[in-house]
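Here the complex is missing one protein chain, while the rest keep their positions.
Right after this comes chain A.
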Amino acid sequence: MTRFTTAFGKPHPALVAFITAGDPTPADTGAILDALVAGGADVIELGMPFTDPMADGPAIQAANLRSMAAGTRTADIFAIAAAFRSRHTDVPLVLMGYANPMTIRGGDWFAAECKKAGIDGVICVDIPAEEDPELGPALRAAGVDLIRLATPTTDAARLPAVLEGAGGFLYYVSVAGITGLQQAAQASIDEAVARLKATTDLPVAVGFGVRTPEQAAEIAKVADGVVVGSALVEIIAKHGADAPAHVEAFTRSLADAIHGAKEIAA
């Protein structure tokens, strides 16, 4: 039993909530994470800031810049994660980011630090299945799940390669594009999730472009989880150090919508 199987084993779909570590400052992140949990988030994704976030739209790019301007270092991110784990023993924590900060000291070092900090899974945007040796073996050896992304361009022939060595849950990127902008047509999501679930036993969470409780509820009717990032990050951008209360309220609206979208038989 991992924290993921517990989180996705609840009688309702899961809210996967993303924020960028160190935004607006490393000292503020703990309270924002607590607000996500208090608001009902089932899984937390913590973004590692990077100078060149190629897959991210304007909202998360700006969050990366705020975090780095506040001096966030890799050591701060692991400290934030470890402190979160000591306060919340059951909520799965995922680190999401880009290859270079994750591999600069070697995959083994990164995997060991994740394990030590109580991180359950890692999403690396720019290490596709073809380059798995960079990070995959080290994470699996350390017992940290490597969460893979499937996209609208991932066809049936390619999907098995994407799923090989994957763990935690499968993240379906619902639009071919960057974070926080366009919204996918619901029909395309329905079709894709059905296709993915026919191929894997991993829970399927859907993200990219999900901004409102209404949208989240529609997706939650078919998916095991819904990922919301840019909309939360924009609240942090607006309220800064005062963000936790606003984050908690918005998270609750998302969680209520997602949790109520359908009942899953135990």
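Everything that follows uses one rule, which is that a contact is a pair of C-beta atoms (placed from the backbone, for glycine too) under 8 Å apart; a residue touches a chain by one contact, two chains touch by 3 or more; residues count from 1.
Just so we're on the same page, contacts and distances are computed from a predicted model.
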Tell me the UniProt name of the left-out chain, picking from "Cytochrome c biogenesis ATP-binding export protein CcmA", "ABC transporter permease", "Tryptophan synthase beta chain" or "His-Xaa-Ser system radical SAM maturase HxsB".
"Tryptophan synthase beta chain"
Touch assignment to the omitted chain, from A:7, A:150 or A:219, lands on A:150
Among A:33, A:46 or A:125, the residue in touch with the chain that has been omitted
A:125
Taking the full complex into account, find the residue in A:115, A:140, A:158 or A:221 that is in contact with the omitted chain.
A:158
Even though one chain is not shown, chain A touches it at residues 50-55, 57, 61, 68, 73-74, 98-104, 125-131, 134, 148-155, 158, 162, 173, 175-178, 181-182
